[in-house]
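Here the complex is missing a single protein chain, while all its other protein chains stay put.
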Amino acid sequence: MTNTLEYNIDEHLIEKEPFYMAQSNEVEIGLTAQANQLPLLLKGPTGCGKTRFMQYLAWRLKSPLITVSCHDDLSTSDLVGRYLVKASEAVWQDGPLTLALRAGGICYLDEIVEARKDTTVVIHPLTDDRRELPVEKLGKLYKAPDDFMLAVSYNPGYQSVTKDLKPSTRQRFVSLNFDYPDPELEAEIVGRESGCDPGLSRKMVKLAAMTRSLKESGLPEGASTRLIIQAVKLMQGGICAVDACRAGVIESLTDDPELLEAMDDMITSLF
Amino acid sequence: MTNTLEYNIDEHLIEKEPFYMAQSNEVEIGLTAQANQLPLLLKGPTGCGKTRFMQYLAWRLKSPLITVSCHDDLSTSDLVGRYLVKASEAVWQDGPLTLALRAGGICYLDEIVEARKDTTVVIHPLTDDRRELPVEKLGKLYKAPDDFMLAVSYNPGYQSVTKDLKPSTRQRFVSLNFDYPDPELEAEIVGRESGCDPGLSRKMVKLAAMTRSLKESGLPEGASTRLIIQAVKLMQGGICAVDACRAGVIESLTDDPELLEAMDDMITSLF
Amino acid sequence: MTNTLEYNIDEHLIEKEPFYMAQSNEVEIGLTAQANQLPLLLKGPTGCGKTRFMQYLAWRLKSPLITVSCHDDLSTSDLVGRYLVKASEAVWQDGPLTLALRAGGICYLDEIVEARKDTTVVIHPLTDDRRELPVEKLGKLYKAPDDFMLAVSYNPGYQSVTKDLKPSTRQRFVSLNFDYPDPELEAEIVGRESGCDPGLSRKMVKLAAMTRSLKESGLPEGASTRLIIQAVKLMQGGICAVDACRAGVIESLTDDPELLEAMDDMITSLF
Amino acid sequence: MTNTLEYNIDEHLIEKEPFYMAQSNEVEIGLTAQANQLPLLLKGPTGCGKTRFMQYLAWRLKSPLITVSCHDDLSTSDLVGRYLVKASEAVWQDGPLTLALRAGGICYLDEIVEARKDTTVVIHPLTDDRRELPVEKLGKLYKAPDDFMLAVSYNPGYQSVTKDLKPSTRQRFVSLNFDYPDPELEAEIVGRESGCDPGLSRKMVKLAAMTRSLKESGLPEGASTRLIIQAVKLMQGGICAVDACRAGVIESLTDDPELLEAMDDMITSLF
Amino acid sequence: MTNTLEYNIDEHLIEKEPFYMAQSNEVEIGLTAQANQLPLLLKGPTGCGKTRFMQYLAWRLKSPLITVSCHDDLSTSDLVGRYLVKASEAVWQDGPLTLALRAGGICYLDEIVEARKDTTVVIHPLTDDRRELPVEKLGKLYKAPDDFMLAVSYNPGYQSVTKDLKPSTRQRFVSLNFDYPDPELEAEIVGRESGCDPGLSRKMVKLAAMTRSLKESGLPEGASTRLIIQAVKLMQGGICAVDACRAGVIESLTDDPELLEAMDDMITSLF
Partner (left out) sequence: MTNTLEYNIDEHLIEKEPFYMAQSNEVEIGLTAQANQLPLLLKGPTGCGKTRFMQYLAWRLKSPLITVSCHDDLSTSDLVGRYLVKASEAVWQDGPLTLALRAGGICYLDEIVEARKDTTVVIHPLTDDRRELPVEKLGKLYKAPDDFMLAVSYNPGYQSVTKDLKPSTRQRFVSLNFDYPDPELEAEIVGRESGCDPGLSRKMVKLAAMTRSLKESGLPEGASTRLIIQAVKLMQGGICAVDACRAGVIESLTDDPELLEAMDDMITSLF
């Protein structure tokens, strides 16, 4: 009765194995959760691999992965879908959640605590044994197919009091706690991702660890693995190591002159 | 005069008896309230069985059950209905409340205090002896059939001062207070729901009780029955007991390192 | 020039005499106010009979009664009316205020202080000697017929500072102060409404009075007459007196454990 | 080029001389302001005759009077006009300000400080020597005809800090300060409006004056002339004097038990 | 491709030389700024001649002057333009800024700090050497012709902390500081504008100066030149000097009884 815009879900299939090095048994837990139709909650700091883990899991499951970056203004309609007017006719357009559900894929809500409460609540009936999504504007109740998976993430490090998951939401998930990889593993990741030599990757991991130790001194968050890979790329493009670490790492961490100076000393002690 | 989108109310009928073990005479009170056309207010913590109770009551009454998860942005139109434009014609679409009312079913507003005030107020004429719903946009006054029932729930444990039911709303309901089942009963529920052996289910209930005792130490809410069943499922999927309790229970309860450590000790003392 | 949706105003006529026992000369004052085209303001706690009084007054006047439960999001358009699009044509739809005005009925705005300021102000020209309603979207100025009456209510017991009627609004009304009926009368009301024996109704009235005395101890509001009638109905449905008073009265008054215990003692002292 | 809905401006003409007794030379100042195309600002407490003064002035000037009760949600479009869709065509509908301007009438914005800032600002170009109203949605600049007059009012007694006229707005007006009439005059007004005997009207004026003296004791505002006329009408309808003063005057002034008792003593001392 | 509503820009041409007496070299600076395509920022108290200065500058430049009174709810679309639906077709309508830009006129944003931030920011690309206005809804980038000028004003006297121009906005303007004219000049202006005799105009200027000296005593702002001209007009219409100064000046400055009394003494000392 209602016309629906058709999407090409295959755009969301991950065809090439993503590079992912497991830190523990998180892959097994993720697969078991999916097999038992339990939703997943990923916790951890910026750039420690949560998104990459989801890509890897999707590749393992051969499932399309639809990622939604959550924010203050994300409404229920943005997730579930809405009507558009085409040639004087209302045409229904699935939102990313409905799309993933109907295709039996994975819907990954990144930084869920940033979303408005209605977004957090709309997933409730999908995360208990009902496994259903009422799409009120269509007057339909979608039942999730067995292979549909819901995953959400957030960063416990800088949540404010007003932005927190309610117990009634949290207690619906299997939760995985992510952290930065240990130095050995991180150096290997940097080397594999950038193609740089082991000496440089170890130096960069040392720099990242130093910045992470500044958290007590007021730095909101230390350098992520992504950030040090980025600095290596600047070096490979011809920028000298010190300038590459300044532009690629430390200026991206803070504007505080004292913290910047402390980190500058770290850089010059390394290069 | 107005075209209306027709819904299939039968989707909301509960065909199979839901597993529910009564804690007291709550089922009799629920049935008596419905017979006397009194609305129901369920109070209690997360995951203690309020939703399951409603499913069981609906099954007993052979009534369709339409559940609405309330949230900050839930508007009156979301409950009562709205016009959609189809082929240049405004077509009326019932909301879940109107749908339940016209079908003589049960409308269950989960976590009602999360809703905006207009949602709370729209149910007033349905909850006194008028038993009517003015649908202003249709210019109609629906009279509730005798078998229509309204139920609402909320969690008194973490209500803020700004989010509370006004006396003029509360005093319209028969109120049932739910709590976690006692250990014997909870172990039986875990066993029946997960199919695990009595030894494991008793251990898991012990773990849940331990976490619930942490409420004075700052844990917002202890583990629900649902959460410990989830951990058992992870174990059945091959995850070792300690990891399953971490991912399936305690990481879903808090991000606080000290509370997590305390609960980790509980797990290792049990397994 | 403008198409208007026609309503069936007769739905709002009260055909059967509502059960109402006057506490004082409020009925005479109400009738005199209507005869002199003065609007009415009803003040008093939850469930003390304000709505029933309006139903009785409407029945006496043979006037349709249109009740609007006010809330935060009630807009001027919700009261006055709006355009709907039907077959590419804007069709005007009266709001409840316009509807009552054109039919010469009674418009009763329940809990007026909950409404937004624009709602409170839109009634100003209707409440002084102009007796007119400018409907700006129609470009019309409706004159109220002589039998049109406006009534509003609110509960002075739990108004916040931010939600109060401005003097310029208050000073437009004849004001009636309602309170709980005295015990004799209340017991008679309970008996008449529930059909129970005088012994039980007197006990229930005693219970209600006890709860009302807890206001100084922090209970927002004592049990209304409606609430004790509800508990009697549960008893008549087979629930034992203590459980019926718990579910039907005290759990609907508060979640505070100490207040609940105090009221539980009251119940067991009575039954 | 644009279709416009036509209004019947004559609805707003005041045909019968309104009863108005001048307190000072306010009528002359009002007429001189209009002759010099200066806008008017009326200040004073509730019910002291500001609206009646405007009606009288309009009658003297043979000008239509269009009154707008200002409130929080009054938008510029509500004053200036907006497009409506009629048969797939946007039709322009004048707002009350544009309507008054085009007809050379009086636009009276009652309680202007209640309006949003954009409403206050939209009148700026009308209140200096430009005397023009840019109607941006029509792409037109209306020049006010010589007989157009703008008047605004507010009550300095209960303005909050956040709701005040900015100097750049105030300094555009000729300002008239209104107060309650002196007792002689007020008694005459009460007598003329209600038809009651001089003895009663003097007693009622005494009661009003007593309530006005309670302002220091916390009463937001004393009884207006309108309020005591209303009580007289209740008496004329058969309600005894004491009850008429209670329902018609003091219950409309406050809910404070002590103030109510104090005023009750006033009533019984008079009747 | 897009239909556009055509405006008659000539409505905004100032045909008669406006009366303006320069206080310093502000006219030369204004003309030089326009010749160098630099935008202008006018600072100063209410009614000191900022608007008149802009009218004079526009007359000197033979440029149409389009004035926008800024306020809280002024959106980008209000300035830049929007689509209207006409006969099922979206027709573009220029806003005042786009209109002035396309006609090579002057756009004057009065009290810019009252506007929302998006209004303040939309002028950024017009105020540096880009001199362009991106009209996103048209998908066009308008280049300002050489004779286009942007001017803004604000009153530094009563800006709150939250309403201030950001440095990145301020540093785009040539700034002119306006103040009340000195007494000689002001008396001449009053005489020229009202046609009154020099004795009266000097007295009125003295009154204005007296009120301005009350700023330390808590008067938000002293009488503007406009206000004293207004009082003279009331006198010319037959109102006695004292009443004309009361209604025309001091009641428009404050509601504070003490300040009013102090200013009343000033009036009686002069007349």
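Each chain carries a letter (A, B, C, D and E) given by its place in the written order, and its residues are counted from 1.
What we mean here is this: contacts are C-beta pairs under 8 Å (C-beta built on N, C-alpha and C of every residue); 3 or more make two chains touch, one makes a residue touch a chain.
As the structure is a computational prediction, the values presented were derived from the model and not from experiment.
> Which of the visible chains would the unseen chain be in contact with across the whole complex?
Checking the complete complex, the chain left out touches A, E.
> Among E:K166, E:R192 or E:K215, which one is in touch with the chain left out?
Final answer for the missing-chain contact: E:K166.
> Could you please point out the subunit E residues that touch the chain left off the display?
Contacting residues on subunit E, toward the hidden partner: 1, 25, 28-29, 32-33, 35-36, 38, 41, 43, 75-76, 83, 85, 88-90, 116-118, 120-122, 124-125, 128, 134, 136-137, 139, 141, 156, 159, 166-168, 170-177.
> Quickly run down the residues of subunit A that touch the omitted chain.
These residues touch the chain not displayed: 5, 7, 11-12, 46-47, 51, 67, 69-74, 78, 84-88, 93-96, 110-111, 114, 155, 158, 220-221, 223-224, 226-227, 230, 233-234, 236-239, 243, 247-248, 251-253, 255.
Here is the rule we use: only the chains that are shown with their structure count from here on.
> In terms of touching chains, how many steps apart are subunit A and subunit D, taking the shortest path?
3
> Treat subunit D as missing and name each group of chains that still hangs together through touching.
Subunit D out, touching clusters read A, B, C | E.
> What angle of turn lays subunit D on top of subunit E when you fit their CA atoms, given in steps of 5 degrees?
Between subunit D and subunit E the superposing rotation measures out at 60 degrees.
> Taking all residue numbers used at the subunit C/subunit D interface, answer same if over half belong to both copies and different if under half do.
Answer different: the two copies use largely distinct residue numbers here.
> Once you find the CA centre of subunit B and the CA centre of subunit E, what distance in Å lies between them?
59
> Going by the contact rule already set, what residues in subunit E reach two or more other chains?
none
> Line, ring, star, complete or other: which describes how these chains touch one another?
Topology of touching chains reads as a line.
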